[in-house]
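In what follows, a single structure is set out as structure tokens and then discussed.
In this view, the complex is presented without one of its protein chains, the others remaining in place.
All chains are identified by letter, namely A, B and C, in their written order; residue positions are counted from 1 within each chain.
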Amino acid sequence: MPSSSIPSSPTKTTAGMTVQAAVMPAAGAPIELRALLRPALEPGAILLETIYSEVCGTDVHLHHGHLAGVPYPIIPGHVSVGRVAETGGVVNDLDGAALQGGDVITFLDVHETCGKCWYCTVAKASTRCPSRRVYGITYSADEGLLGGWAEAIYLKPGVKTLRLPANLPPERFIAAGCGLPTSVHAIERAEIQLGDSVVIQGSGPVGLNAVILAQLQGAGQVIVVGAPAQRLEVARAFGADETVDITEHAPGGRIRRVKELTGGRGADVTIEATGVPAAVREGMQMTRDAGRYVIVGQYTDVGEVALNPHWDINRKHLEIRGCWGSDFSHFYRGVRVVARYGDRFGWERMISGEYRLADAGQALADVESLKVVKALIRPR
Amino acid sequence: MPSSSIPSSPTKTTAGMTVQAAVMPAAGAPIELRALLRPALEPGAILLETIYSEVCGTDVHLHHGHLAGVPYPIIPGHVSVGRVAETGGVVNDLDGAALQGGDVITFLDVHETCGKCWYCTVAKASTRCPSRRVYGITYSADEGLLGGWAEAIYLKPGVKTLRLPANLPPERFIAAGCGLPTSVHAIERAEIQLGDSVVIQGSGPVGLNAVILAQLQGAGQVIVVGAPAQRLEVARAFGADETVDITEHAPGGRIRRVKELTGGRGADVTIEATGVPAAVREGMQMTRDAGRYVIVGQYTDVGEVALNPHWDINRKHLEIRGCWGSDFSHFYRGVRVVARYGDRFGWERMISGEYRLADAGQALADVESLKVVKALIRPR
Amino acid sequence: MPSSSIPSSPTKTTAGMTVQAAVMPAAGAPIELRALLRPALEPGAILLETIYSEVCGTDVHLHHGHLAGVPYPIIPGHVSVGRVAETGGVVNDLDGAALQGGDVITFLDVHETCGKCWYCTVAKASTRCPSRRVYGITYSADEGLLGGWAEAIYLKPGVKTLRLPANLPPERFIAAGCGLPTSVHAIERAEIQLGDSVVIQGSGPVGLNAVILAQLQGAGQVIVVGAPAQRLEVARAFGADETVDITEHAPGGRIRRVKELTGGRGADVTIEATGVPAAVREGMQMTRDAGRYVIVGQYTDVGEVALNPHWDINRKHLEIRGCWGSDFSHFYRGVRVVARYGDRFGWERMISGEYRLADAGQALADVESLKVVKALIRPR
Partner (left out) sequence: MPSSSIPSSPTKTTAGMTVQAAVMPAAGAPIELRALLRPALEPGAILLETIYSEVCGTDVHLHHGHLAGVPYPIIPGHVSVGRVAETGGVVNDLDGAALQGGDVITFLDVHETCGKCWYCTVAKASTRCPSRRVYGITYSADEGLLGGWAEAIYLKPGVKTLRLPANLPPERFIAAGCGLPTSVHAIERAEIQLGDSVVIQGSGPVGLNAVILAQLQGAGQVIVVGAPAQRLEVARAFGADETVDITEHAPGGRIRRVKELTGGRGADVTIEATGVPAAVREGMQMTRDAGRYVIVGQYTDVGEVALNPHWDINRKHLEIRGCWGSDFSHFYRGVRVVARYGDRFGWERMISGEYRLADAGQALADVESLKVVKALIRPR
């Protein structure tokens, strides 16, 4: 099966030409622009001309070297959207229709889930499959265009792709970004019931997506506990009924405020999306007896938290659910939801910074300082 | 505990005075206006001055004598909303606050669920408790003001009440009506996932509420299969993406249309709210393999349906869930949801006829002929 | 409805005669024998002639004053079995058959669950109903014969009773004891799947019941982590595949041992039944990624535990479920199971001490020193 170039693509380049990429050479080192070779395509591979990639909190962690085993230099950028430039032979989408040059697609950054191991087959917990690899995180820049901060992305054979529906513009999709499948998974674990009071701890991209999704589960009340003020404003614009600014209330006061707002009982469901260990006990105490607590924000190891298993868990009859990663179903469902409810919620309000490849370092700094809610990389 | 009259109520009447009620004297007999005695209150009872009651399809069934064991004469009207006129001593709401004269409340029509029998305690299936009684259906007019088509309703001790939230006007609540808790229960059984394609069979009050609630579960697509055109218009106004008019398509064509709209697979979840046995097989066939089918509309016995258990159930890996009645949690959650999302969906668009007590017979006729979507009784 | 004495009872006494009871006068004070008046029965009440009551770890906590708000003096003994001596009029069982003198019954110690509050009706979490009262714990001896360490027990109207099935001898039922409904609830929360590896932390009555029930869920492997050796022997006699003696292995070694026994992954499901906060983190680490951890043993407040929410919960995709108390369904299901599988498991092997009322203090001491697995009180 020869690599078929697709004439309809106006932007087609040729294997061997170069592609610009923003590379993180090492933990702590400044981002560099590099020109990489445009690769020849294996059968089943796709070359994607990047429209947008994003900058997320994980990229800040990567820059600080907080994740173990990262093969620097890397091209960051795990969730991206682009136009098909070339395919390695016929490559079909989920419904069996062949991708065409110019098609606007996105792809699941986490791939190589093996489908064969004990976790994939018996436990049906594919986000714990040991074979998983992640675009923008687990690949070296020396291995190819395997991250989104580049003019083009090489999708290996088997990477799961999705066409953006006609009513979903790329900027709305990328605004939802990698926080979307994570939130979809968290919301699935949360099992919100119609009319429930829901607390979201954290007002970053995962928390803000959760504000919207909680309403798309029929929550009766959505309370966001976070900071800074600018993000809480976005939360309210997305429909949060109440926000509690953590820079203005101590932990005890936040718990009291949530109880006050929920008839003295606490939230039916609380979703943690903070990355701060201390938030875990606080969140348990914001949740009512026999409620549910989803922990999705403890993505890296930043220490321990003490809690009282009698009062905080057993006597409360509390249910606590860790939520790791996401699978293709969460990605697929997220895209369906943003397409269907995009006009109502206007996800693109989350974007507050758009950067060229050369400014990727600035983008990282602005995300870290919380200057922006969500930063995009727009390579062209 | 003496009956305490509540001076703050501007409409307080005195025990022994008369109350007007619209009475269904027997199956098939015309509705009559009767003057009934205003009762003295037992401790724990509430006298409610009716603001609105409703006319629903069940009332048409009652008028035709389709339900067994109904103790005619009855005062119809199972879901209602009113103002507290008097209480038998202190009567608390769910949160322990005493009801006051003038408070606008509603109540769960189905009550006397015993909490002691095998169904209540072991099966936790209280909608199958054999002790249940229903306002407007299982009580004779000779037993008291136990139906909503009257100037006042007598709430027996233990009937579960809810204050309407400040942001929920009575006409919006009653528009949602008795179809609301039924739909909440059906939606709970449906376990819609974010992005799912949902088919609603039937465009009466239960179906129309389900159109809204499916969106409040994050459905990716809502398709209504029903009639007449006027109701399908309301469905679209409530957010249905597509409607299929059963007067224009034969069953096979409807199934084909649903498949066409759902990538050839059928709906992830289908909710039956029709009352027509043949709809059951049709609905199964509109649902994708490994999907879910909720049957909530087969409220009375109108015959059988043939199906093929190999193709329609086993090979499809289909899940089918009957859904009977509703309990207090559905009622409570429904009220929370209409309060929170009322402005977005405008439930009151469902009301197309408002009738005085003296016109209750006309209301019944208009509901039966599908002239109106939802008819209200407004006693004063 | 007059109190009807039941002639068939050979042991019937008369109201006003005295009944011997073992009373705990205050926290820390020695148990005393007292003669209390036999009460007259309200309609719906039952006087039970005690066959057996039990001594459980909670009674040790009560004796040390570890529970707040206990109205000493109390008659301890929450789970008991007895013969009906007298009823206040006709009192029916769950299936509507009238209880007769001499019937061997047991009753749910936790009662007065209100059925009306928010927790009972909306959350459907009746074990968090604030109205609950418990025989042998929340009643003063001055209020009546409301604990099992007495020749007779007064069952208030509404207390839920169960006849022992013909194939369930009282000593087998009481051997399962109060650990049974607790374990049934924990096992329900555990959702063990066929073939799962299950770790039970703790080898007291709750843990030992869980050893049996895990097999009645089709566990592929049951590992008990506990002490002392005598209890681990009972665990093996009940079918545990492996036991890990905590007096012989440090926490790290226990975790390693569990991993070794489970293909390196850890248990699919772990059930904590220890009462020791440190066990909580240890148990999480004994559980595989995406597994389930049920916390049922943290019945009193004995301090905090530190854990790492990244490694122990979020990255593990772990599900943690607190489990508080039990309701009538757990009690009913437990009785069914002990009747059906009693010969296979021989629950009575758990009994290692039987005491007269006068020796109740000794029974407490023997339970506390772990000399016995389960101590019974046999009043006559």
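Rule of thumb we're sticking to: contacts are C-beta pairs under 8 Å (C-beta built on N, C-alpha and C of every residue); 3 or more make two chains touch, one makes a residue touch a chain.
Keep in mind that this is a model prediction, so the values were computed, not measured.
Set against the missing chain, the residues C:132, C:189, C:254 or C:333 yield one that touches it, C:333. Interface note: of B:18, B:92, B:167 or B:300, the residue touching the hidden chain in the full complex is B:300.
Residues of chain A in touch with the missing chain: 94-95, 115-118, 121-122, 124, 158, 160, 327-329, 332-333.
Interface with the hidden chain, as seen from chain B, comprises residues 118-119, 123, 125, 127-128, 263, 265, 268, 277, 280, 288-290, 295-311, 313-325. With the whole complex as reference, residues 95, 184, 187-188, 193-195, 213, 215-221, 263, 332-337, 339-341 of chain C touch the missing chain.
Everything below uses one rule, namely that only the chains that are shown with their structure count from here on.
No other pair of chains has as many C-beta pairs in contact as A-C. Chain A and chain C have Cα centroids lying 46 Å from one another. Averaged C-alpha coordinates put the centre of chain A at 41 Å from the centre of chain B. Among the residues of chain A, those touching two or more other chains are numbered 263.
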